[in-house]
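Only one protein chain is missing; all other protein chains are in place.
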């Protein structure tokens, strides 16, 4: 790889990416463009601007954007159409944000004539893979710089020394080491590492940042109604909302009721297992609600196929293959299945749980006429079941006849 | 089908199967053998013996058995190895009991020289399919009688009239119609029909029979430790238990904490959608615990394959294909994956939720050495990630190059 | 089912469907509308008109149509995009024609105000299922009449007697029984039954109707070039052709070279196995060619997903679920994958085989630059492979470390 001349850095304004910014300038002598995005992580962005300026970035090279609506409408909601869950539990909150960040990095590189992008993910995790696969898929010639895989700042001491040498301000609370590492966006907050590294030990309560402890949640259940159109949520209690507004509101509900906490061990794409504490308050409610509305509006054949495809779809997102033909193929199938997923569901929120307790739709496939225990006025002829079973059984009977012969 | 001479009836001792018993005698003039099983449904069996005798069944034709251990060890546990869930939610509590009942019906038919079996499932449901596919798979020549599909006792009034004509005693509370229909065994209780037929309406509280309302559950969380060997639970809090004993104990824990309530609409094999209220207290805890122990002891490749196969496995059980070569093929794959699923997990029980909060195993694949944020002493070379990403990206880059050419 | 008043019959003009026509008139006393389609089966249609008239059908109730182009463009080609093969061998030539016939039956029923449709498939085969599932999917209230399942004309003698009683002319060669049963359309000819019923016996040569015996094919190979656009063939040897014209031309090539003969035993949806002799000359060439053009234009990830989905897609078509949401979902995924499947392939035709011997495309993903054994000018860094392998191996190494500990 020839030396990069201009690099777009995914910049949070924090200590680590500030060190990276400086390191890119000193190590590669290249011009740095910063990209700071509001993905709903709950931090002010303007301090990042000031810090970038202070580190010598030209105003026109500082890019700060609120991309919450794009994040939710183009990434989160399509993923929830699939009821995507990784390894049975994880709602993919970190995974789904990475491709969007890369997309903007590549777009800004094109706009500013940069030939490289850089990110602050380490060499042990999945995020490096997600950032880079997306970047390469969108620009096959882009250079990618991953300082954590390259530099020799391999301890906290060395990092702080580098910061001091380079006049990077260090917040008081960053002097010591954080007891765990955090990633956050509108969909979720993840915590991992250090105090969480023994999977046998219960996670300490201070790790949770976004949800109350279920024991501290209200003693009274709360009920909300979520409206859906073509598989996506569009309203809460009858009030229409934009995608990011709706997810924010669901997060409030969920956080208040202690919903969406998850303690798990997952298999990383790079090969080892890792333990994470995830909080996905709104997403957890949304998954339950989406399953609920699908249950009356989606055909059994379609649903079973979708359930069967889901693990691979989730794995693709987890592994960083959002921008791949096979993810798009699966999305085409999934989106086709959502055409009639329209209606509303009622959800009970209580002490850590979101439970669907009712669902209705003008496009419902549920037919009380057919299923009723009462007189169905001929809608269904029970005698049909005899032939249905007889022919489904035929191959099993032929097998049994063979077994008998074989004895 | 020529007329049956001797029929083994799945007999509960209740009004409906007593009417069937009588109807078989009068309609077919055949000898009736009764089979009453304790599957953990929580009812006394001896009254069924008395009632059968009263209806003229010879003592040697009355079969009453406790098959709880076989049910749990040979049906429930193998299914939980798969983390089987139908349509994302249903733990298959009714589905998994049917093949065992059919197996015993067929075995008793062989022992008693009967040429037919009979069951009390209606022509609209899945259970008729499950009973009959299992029966045909085990004896290709067996005759199956499903009175609900044949007779003209199509209303409550006609049924009661038939009972009275035939001196079948009618318990007072059976005079009126039940407000919903119930099935129960050691794994779960299901309720459906009548007051539950509008899926938009919240299920009334009196439907739940086996779990307290989460709001009435203890305000204090309780923690238990479940031990596993080769994928099956073998102990609670260090105390070894037989399969049925263990599931009974989990049911107690779950029932007390309001765990395992489920309100859903599902797609039946016979074609329509139906609404059910399920209570699976112990099974819900077991699923969470099994996922937990797998998370540290099962390889990612194995787990992802298993997750991908699960929906078809669950569908086979739901549809009644327990005794089919393809279910057995999947079981062979699943069982192979459980060889090292040994260890223990800690579960928190609180207000309707079972949450894994810790897991440990001598056979753990979790390697703190590899995953640590601290110095890993060379266990993992972060530079390897660069090549890993580069080659995973190559085909995406070739696609992007083509897209660029194509423009 | 209340008695039908007006029924649209899939009418070939042959003896069997003429008997059905008469039987519908006499048995149900209903008005009959005939539908005779040219699907490329190679028979004149006008005789069917005359025969229908002779049997008393009003001219406005006689529908005769050439639907070859619709058949190939909307059914055959979409299926070939999937490389659909049932049970490893069968190209689904009969299966794919049924839904189109049902579609036209239902459309003509709507146009003519008929409340029923009828077909001449027997109660043992797959075709009844395919006809009827398609019909119900397109009109949930349609009545379907399947005379072979209803009447008592259960022997050849009775059929001929009925024909004679009803003045239905019987061609001389129809007096005796046919030695096997045939179905044909533009895609294929199938033969089954009677002389073919012992699967151990080689099919007699006179069964084959559409292809020469490979031993009688030219001793010289012939080469053709097939052009593709977005997954569908559009030209042969540079000459653009309509879908049906192109398939007809491929049939000529294939028939002349003895290509596309198949002798197999397949598992029917209704439960038993059956033996068939299939001739699919053009389709066999097309499958080989389509695989060839995909091999250079389709990404590996997309192709492997498609290969994995194919067996279920083929099963859906075989079982008659063309008009189902899950077939449409799979089609959406498959069609997405064909966006760039454009280019041309060279095929050698010789003594029963069609072999791809060359393929080229402006949208090729094949990169000689990357794959070359020669100097690749840095396109690919072989050192990347070390990290790629190391991280792919990590989970396998962790497994091996555990195994070692476990000993």
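Here the chain labels run A, B and C in written order, and each chain numbers its own residues starting at 1.
Heads up, the rule we're going with is that a residue touches a chain if its C-beta (ideal position, glycine included) is under 8 Å from a C-beta of that chain, and two chains touch if they have at least 3 such contacts.
A quick note: this is a predicted structure, and the numbers were derived from the prediction, not measured.
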Missing-partner contacts on subunit C, residue numbers: 83, 87-89, 122-124, 128-129, 132-133, 136-140, 146, 148-149, 154-155, 181, 193-194, 197-203, 214-215, 219, 221, 261, 263-268, 270-275, 291, 295-296, 299-300, 303-304, 307-308, 310-312, 315, 320-321, 323-325, 346, 350-353, 355-360, 364-368, 370-375, 380, 382-386, 388-389, 392-393, 396-401, 404
Where the missing chain touches subunit A, by residue: 299-301, 340, 362-365, 367, 370, 380-381, 383-388, 390-392, 394-395, 398-399, 401-402, 405-406
Absent chain, residues of subunit B that touch it: 267, 270-272, 298-299, 301-302, 304-306, 312, 321, 324-326, 328-330, 332-337, 391-395, 398
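By our rule, only the chains that are shown with their structure count from here on.
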Of all other chains, the one whose Cα centre sits farthest from subunit A: C
Distance between the centres, which are taken as Cα means, of subunit C and subunit A, whole angstrom: 42
Centre-to-centre distance between subunit B and subunit A (centres being mean Cα positions), rounded to whole Å: 32
Sites on subunit C at which at least two other chains make contact: 299, 301, 391-392, 394-395, 398
